[in-house]
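One chain of protein is taken out of this complex; the other chains stay put.
Read from first to last, the chains carry the letters A and B; within each, the first residue is number 1.
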Amino acid sequence: MSMPQTAPLLSVRDLTIRFKTDEGLITAVENVSFDIAPGEVLGLVGESGSGKSVTAKSLMQLNGRNTAYDPASRITLQVPDKPPLEVLSLKRERDMIQVRGGAISMIFQEPMASFAPAITIGDQMVEQLLLHTDMDKRRAKRHSIDMLDRVGIKDPDKRIDQYAFELSGGMRQRAMIAMALSTGPKLLIADEPTTALDVTIQAQVIDLMKDLVAEFGMGILFITHDLGVIAQTADRVAVMYLGRILESGPVRDVIRHPAHAYTQGLINALPKLDDLDAPLTPIPGDIPSPLERPSGCVFHTRNPNHVPGSRYEREVPPMTEVSPGHFAALFPEDVPVRA
Amino acid sequence: MSRPLITVDDVSIHFPLGRSLFGTPPVLKAVDHVSLQIEKGSFFGLVGESGSGKTTLGRAMLRAAPISGGTITYDDGEVAYDVGDIGKRQLRDYRSRAQLIFQDPYAALSPRMTVRDIIAEPLEVMGLTSSREETDERVREIAAKCRLNLEHLRRFPHAFSGGQRQRISIARALVCGPKFVVADEAVAALDVSIQADILNLLKSLQRDLDLTFLFISHDLSVVAHVCDHVAVMYHGKIMEQAPTRQLFANPTHDYTRCLLSAIPSIDPDEKLSARVYEPES
Partner (left out) sequence: MTTTTEPSAGLTAPQGKAEKARDRAKEAYFTASQGQLVRARFRKNRTAMVAACVLFVLILAGFFAPFLSPYDPTIAGRDKGYLNGAPQMPMFCDHNGCSARPFLHGVKMELDMATLRRTPVVDIETRRYIQFWVQGWQYSYLAFEVDLPGETFDMKWDGITFSTHVFGIDDGFVHLFGTDGEGKDLFSRTLHAIWTSMAVGTLSVLIAFVLALIIGGISGYFGGWIDSVIQMITDAIRTVPAIPLFMAISAILFEYAPSMTAETRFFVIASILGLIGWPTLARRIRTHLLAERSQEYVLAAQLCGASASHVIRRHLLPSFTSYIIVDLVISFPYMVLSETALSFIGLGLKDPVNSLGVMLKNVSEADVLMNYQWEAIPAVFFVVLVLAFVFVGDGLRDAADPYGDKR
């Protein structure tokens, strides 16, 4: 896609993920491709069942044992001054260590989940540093305190000896970010990092993440269902629905001129504070169950403009460029013309 | 100005924090000297962050939380109750007049009952219908109003998606013909594309059935769109209450302004400039 100047840090090509379940093979992600450049924030937006979290987990091979990756799927991690790494070809846990917690770190929606309840925050951060870097214990501890300070935790030398449950929700989220960044990852995966937070704390975490990108220059894959959060954090955005990317491009362009009916629907469904009289327009229908993925364009069953019998029912529309760097899953004749 | 359906007068709700042998145990002041009035036929919004006491206050109005001080009165013209001090028989009647819609459409429906049985349960418990046919008739009527497919009434909840489940919970809350409905974060667990649908449904039900809603939410933009009067809660106290338009156009309390400033705009160029609220004390 775009960003031709620098080689992408992460390149995902034709990622297709299926789960073996009792009901049969469920396609969770289908033909997903995207790049993330160093220092770039890619927002991945989608509702439940869109496959956004599954996609993120696949970058570190964190999906369960019943996961089947399509042989054509490629996830290439290109850390500068190192040979490119095919993440999906790593089979042993031992090899995965270069990716998990090394080149890639992840933060989650629920920070309690990433802290062991019976170990202090400091011990956990130090342990991780000893595992992934050549720091000794004292330096690791000093570095951890620096990181806690960096994410805006007051009295970091006291906090470091506390347990995660002793911190408030916002502080916990900051501590998790500090831990994720302490090993100096090249790519940070943030899976709904602000969803469980109150708006005022969410705003602080968003500010913090923007500062950290400016300072550390790592790439971020920011996953959320909230278009507002994406608009405030991401450089580029990819909109997912039922396992497919339906639209992707620079965040300004996608939000101001959405080309795909789904993106338009998402934006129209959002209640807006600056126009209280605007009616709320839901996207008609319900999200189909993953067992009943529609054929052709996955969105055609809910598209209000869908013409019954059109080729969207049978053929998967290609990613067509609607403006420089901005792609949408439409047949070329349906690309909206801009005034 | 129409008369208030619910009058909350100087209500406090305290929960003891642990037990202490000597002296009074420390208390959590979940709701602290709150007064408000909910007009009949209004869509009253109660906004606040987690721990602000909004859910506790809403539950107290349904007599599902203890009231430590003050009074809550309900008066729909036919009957009037002091909610904090209500007899057993009166409570039965009050339950049919005031109902709750839950946040989590998964937890609020028993996985072991069919949709028909779930919706019919209030009727059966309260003995509002005299025959199974009458119950079925009422269930079908309300299910149709909530835009549920009548053929799906035989199904169990596991067959439904989040939005449909929320419609089932709404139908269940409304089947006994209540006048007052507390919707506690009724759309918070739903996807954006579904959320608007449920909000529109609540609005149209309010008009058709002449309901009064207390809409509890953490999401200011949702409240701004559906409510006609808004109260903002913070740490058990009401910071500000006003008609929606007035509150959003001209917030007088600093906390409201901080809350508004923290909402991320969908416009990437409208930069977030959140302020942290510091209570003067």
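Keep in mind that, in the parts below, a contact is a pair of C-beta atoms (placed from the backbone, for glycine too) under 8 Å apart; a residue touches a chain by one contact, two chains touch by 3 or more.
Predicted model only: the values in this text are computed from it and were never measured.
J.: May I ask which residue of B:Asp76, B:Glu121 or B:Asp267 touches the chain that does not appear here?
T.: B:Glu121
J.: Looking at the whole complex, which of B:Phe43, B:Tyr74, B:Phe102 or B:Tyr277 touches the chain that is not displayed?
T.: From the options B:Phe43, B:Tyr74, B:Phe102 or B:Tyr277, the contact with the absent chain belongs to B:Phe102.
J.: If you put the missing chain back, which residues of chain B would it touch?
T.: Residues touching the hidden chain, for chain B, are 62, 64, 91-92, 95-96, 99-100, 102, 104, 106-114, 121-122, 125-126, 152, 154-156, 158-159, 169, 172, 176.
As a working rule, only the chains that are shown with their structure count from here on.
J.: Return the distance between the CA-based centres of chain A and chain B, expressed in whole Å.
T.: Computed from C-alpha means, the inter-chain centre distance equals 33 Å.
J.: Quick one: which bits of chain B touch chain A in the complex? Just the residue numbers, please.
T.: Chain B reaches chain A through residues 49-50, 161-164, 191-197, 199-200, 218-222, 224-225, 244-245, 248, 258-269, 271-272, 274, 276-277.
J.: Over in the complex, which chain A residues touch chain B? Could you list them?
T.: 47-48, 169, 198-200, 202-204, 206-207, 225-229, 231-232, 251-252, 255, 265-267, 269-273, 276, 279-284, 286-287, 289, 302
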